[in-house]
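One protein chain omitted, others in place.
Right after this comes chain A.
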Amino acid sequence: MAMAETKKSAGSATVAAGLREAFYAAVIAFFMFVLLVGVKTDQNIHNELVLVPRPYLLATVVLIAAAVRFLQVVYLTPFLVAQKTVDAGTGQLPTAFALRFFSKPNLVIGLVMAAGLLLFGNSLQAAVGPYWGAYVGLLRAAAIIYVIAWVIFYFRSFISAHSYSLGFTILLVYPVVMVSLFGFQGSLKWVDNFGIQILIYVMLAWGLNIVVGLAGLLDLGYVAFYAVGAYSYALLGTQFGWSFWILLPVAGIMAAMWGVILGFPVLRLRGDYLAIVTLAFGEIIRLVLINWREVTNGAAGISGIPKVSFFGVISFNVSDPNYISKVFGIAQSGAYYKIFLYYLILALCVLTGYVTIRLRRLPVGRAWEALREDEIACRSLGINTTTTKLTAFAIGAMFGGFAGSFFAARQGFVSPESFIFLESAIILAIVVLGGMGSLGGIAVAAAVMVGGTEILREMQFLKQIFGPDFTPELYRMLLFGAAMVIVMVWKPRGFVGSREPTAFLKERKAVAGSFTKEGHG
């Protein structure tokens, strides 16, 4: 009885605290947004700026801020605390919430909804009109995601035990599944915008992981090597007509050379001094690409970059005699090239991952990790820190160069705009969010961050809900940045919190991420 009463009073105290906090949040949000959201600056016909007040939008934003703060104080924080305490008591409760959410009756509901909406969704959408149809689409997507999440949740131990072979199998059959689901034309979007896009970032992040995750050198200008690779292929391919298969290693070597060129001056620098010089290096490369118009064609970029062929045997140019549909006698389609590119970037990713795993067992890989943990100890044990740092820069840059030449071949067009600092930041964010040094975690982070923002482009039903002026693409980077902050605050050590040691005595045991250092640069 007494306990129930204390609980009740504690509850009302939290609600009171929540209301107070919500009020503060509303006041702060009001002052933060009163000018930037409350009024919009528009140009009138005389090209003068005029102010358009937006009081309702401001009120909505302030109310949302207050509501979020209230929910956080009253529900989220006590919930998280409860999860932690019970966890310490029984040793198993953090999954209780997930168990309740992913229960079998819920699965049945989810399955019925997903199946029903997959079968009758289109006719239902036609029946209820575009506005409610959008919600039908949303519901269908949610049901499918729930079912997939349920499967993943129940087989999580199996998945984590076989993560590499499972992931690889899924990636291998992904285009086949997409083609069989959506047909050749329909699969284009899924293979190109999702598959290839995500895999490019996986490859870049794995390349940067060698520099940042293994050697502990903070590199904020990684996109420079990506640009070097892309422009190597673009320039040599358009000027001399050399094939991709010759230029891929050339681009890698060029980028590695630039990696060494950057590496030399920064050998003595540490930490944030290293960070700013690498950032400056990335900017210098981009500015040279913009301004050296005679060679790079400036900001207009280089177009007409030749396509990749299947080792010269099968071509993907319609006019060539060995064009794929002529060789196999099948209908013409642009999808073949995209599927080929998908497997090409997958192969490049596998190469990067394989080399990284093998390098960690070589003396140079162990030297990188030793350098990350303690540079002075490293030096006193006779490791040559100069060559160790330079090889890390060179090999990391080489993979960036490979990815760059692939990027140029895929786009058929390169311009300096693709190589801005934001790209470096995104790649670094993927490495850190995935858990530095963990290849699987980085791949998951790339899929979540890049795939998640790409999916926003697909959310056309939001247009139906928020009106035709609403463009989800505009909010893509806003949500990307917010996701970076939220994930980092939630899991400062990244998605994968444990590391596999390279050297071990009898058996390999996972080490908590907080035991690995991040290096001083």
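Operating definition for what follows: contacts are C-beta pairs under 8 Å (C-beta built on N, C-alpha and C of every residue); 3 or more make two chains touch, one makes a residue touch a chain; residues count from 1.
Following the convention adopted for this analysis, contacts and distances are computed from a predicted model.
Visitor: One chain is missing here; what is its name in UniProt, given the choices "2Fe-2S iron-sulfur cluster protein", "Branched-chain amino acid transporter permease subunit LivH", "Integral membrane protein" or "Cytochrome bd-I ubiquinol oxidase subunit 2 apoprotein"?
Guide: The correct option from "2Fe-2S iron-sulfur cluster protein", "Branched-chain amino acid transporter permease subunit LivH", "Integral membrane protein" or "Cytochrome bd-I ubiquinol oxidase subunit 2 apoprotein" is "Branched-chain amino acid transporter permease subunit LivH", the UniProt name of the unshown chain.
Visitor: Give the residue, chosen from A:191, A:345, A:409 or A:433, that touches the chain omitted from the document.
Guide: Here the residue in touch with the unshown chain is A:433.
Visitor: Which one, A:45, A:313, A:331 or A:489, makes contact with the chain that was left out?
Guide: With A:45, A:313, A:331 or A:489 as choices, the missing chain is touched by A:489.
Visitor: Under the stated touch rule, tell me which residues of chain A contact the chain that is not displayed.
Guide: 28, 31-32, 34-37, 39-43, 47-51, 212, 218, 265-266, 268-273, 275-277, 279-281, 283-284, 287-288, 290-291, 376, 421-422, 425, 428-429, 432-433, 436, 474-475, 477-478, 480-485, 488-489, 492-493, 514, 518
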